[in-house]
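Here the complex is missing one protein chain, while the rest keep their positions.
First chain written, first letter: the chains are A, B and C, and each begins at residue 1.
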């Protein structure tokens, strides 16, 4: 990953003080760390947009956990962030991994002119037969579209990263809406998963992208908690309500 | 810590299948792991009582964090327990470390007949001068006594572990009550810290005793969450209330 | 889970000071927390034996992680334990969950006189066809038997908990050894999974049993690290070797 001598520090082949500091932003540095090479300006713009999308989603279970652990152990900020990050799992925030896996496995070894519509039909049928939820589409609040999705796709397109993965996910969304007769737009998680595929990220590392973004957001929650503490009230209300429920 | 050969497994000098399995309970095994030797029956009874005291304290910040992370990443139970354990810090549950440190440093190299009352007076004066909170005494709910304390001290006494550390903490509590003119009984955390001193545990490991107990309690909360899920409601109520607060 | 008033503390229906402290060991308390009821003396003996088995496995990846994080953040012992616990996953220590799931799903709704041998044959065939590894059998070191397994089964038997789950796992082991013509004894993880089924633990909570045991063992590693520090040397050797590898 890197090496040092008394007067040099090299990270993934780049001189840290001379080539990276002041010349690369954190999102591009994340691209370098994950892929082993610096992003092009186009890749940097797209990847930063994906990372920024996932930073802050309000008072999520992860954010509440981080605030409560910060209340209990304020001397160990790293523990409070870690506690929240442990919730970047299958139910929340892990979805981009699932959609990237589906898209990558579906398009693997397929010819350039593969029929995406037919492929989408088979995928939707398969999920319907298993009564499984298709990842990456549908949102409880953002209907009929998730406002982040067209923006992310536009950023990808103007940088040359709107390709077959995005097209297949669009076909899946359209077919699912047709078949199930309800609004199932591509959500932000799905859009991120598809664009990570366009950037050639293996699906297994996609959850790591969410982890990086959420680390930023959870440090933000602790900073906010320092200015305007909510954790004690959250705890006391919850404790009170649970007892009420039991009475 | 241990070693294995094809037909033997030895843990801290004891043959695991032949000498430990079926012959030692988990609390005694914890004593062996921490101190390097098996407890006497007296030590085992006292140490198990301390461990049991700390297992379950209801809907604490740690328990809420564990339940929320289990909601977000139910496939990784270990992460949900770890999230809650990260809250075994200075504010909640870390107090036995602080009182054990105070007692051990105060009694270090003191003669057998040291005047504990005078020592307690100096300690209370010192804390009062620094406007610091004396660890191990006082409780918001359990007044005028914490019902766990006399039971723990009685268990310690009947097993020969009620000595100078307990006596010094009792003197501190009495002096603090006299000086501050309010109820400041030895709380369970204080009692545990003092009895761990009697068992010759170094204060630096005392937080580990709390970590073991809470691991048991937090697995219990996940088991309860599997039977009777509360986490989603806790999350949604908190999210709703926070927004209400802001409106 | 529990409730308190000024003079009472009740945990899962039991008065903590009056009914539990000094009257229940930590392993039995874990049984109470997970199942909601106190174990019988027979259940307590069996469950403690299972818990003790998993406490200490020497210098595992989890133990190394705990020691390294303790080196980096010695002021937050809870974080070092949590770091190691995060490794109680699918590869190490998570196996009792998998075998319990297999046994519970196989025996669900089966008649008393179900043919376990035929069932084992189908299971082994299914795994062989999928080229999947059967959980709970085989060990790289302990051959031809894992010395913990017969002891755990004997403890289960003398307490009335050696039943169909154990028998099915024995049949699976025998059939796998016959078919694959090599030593595939029931390992400790498999034995624990099977006996947890006999104790009526749902498979989803089995990983929690491993988490409790490992919390004990990892606190033991920190205590040992305090007496005899190894973490810095582990780190420096690893750093050196990795660079050597690259040169």
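Note that in this section a residue touches a chain if its C-beta (ideal position, glycine included) is under 8 Å from a C-beta of that chain, and two chains touch if they have at least 3 such contacts.
Nothing here was measured: the structure is a model prediction, and the numbers come from that model.
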item	value
Residue among B:68, B:82 or B:137 that touches the chain left out of view	B:82
Which of C:1, C:16 or C:83 contacts the chain that the document leaves out	C:83
Touching residues (missing chain, whole complex) on chain A	1-9, 11-12, 16-18, 20-22, 24-30, 32-36, 44-45, 48-49, 51-53, 55-59, 63, 76-79, 81-83, 85-89, 141-143, 145, 147-148, 150-152, 154-155, 202, 204-205, 207-209, 211-213, 215-217, 219-224, 226-227
For chain C, residues in touch with the removed chain	58-62, 64-65, 68-69, 71-76, 79-80, 82-84, 86-94, 230-231, 234-235, 237-239, 241-243, 245
Where the unshown chain meets chain B, residue by residue	3, 73, 75-76, 78-79, 82, 86, 243, 246
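Everything that follows uses one rule, which is that only the chains that are shown with their structure count from here on.
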item	value
Fitting chain A to chain C on CA atoms, where both chains share a sequence, rotation angle to nearest 5 degrees	180
Chain at maximum distance from chain A, centres defined as averaged CA atoms	B
Whole-Å separation of chain centres (CA-atom averages), chain B against chain C	24
Centroid spacing, where centroids are CA-atom means, of chain A and chain C in whole angstrom	33
Numbers and ranges of chain A residues touching at least 2 other chains	73, 75-76, 79, 82, 86, 243
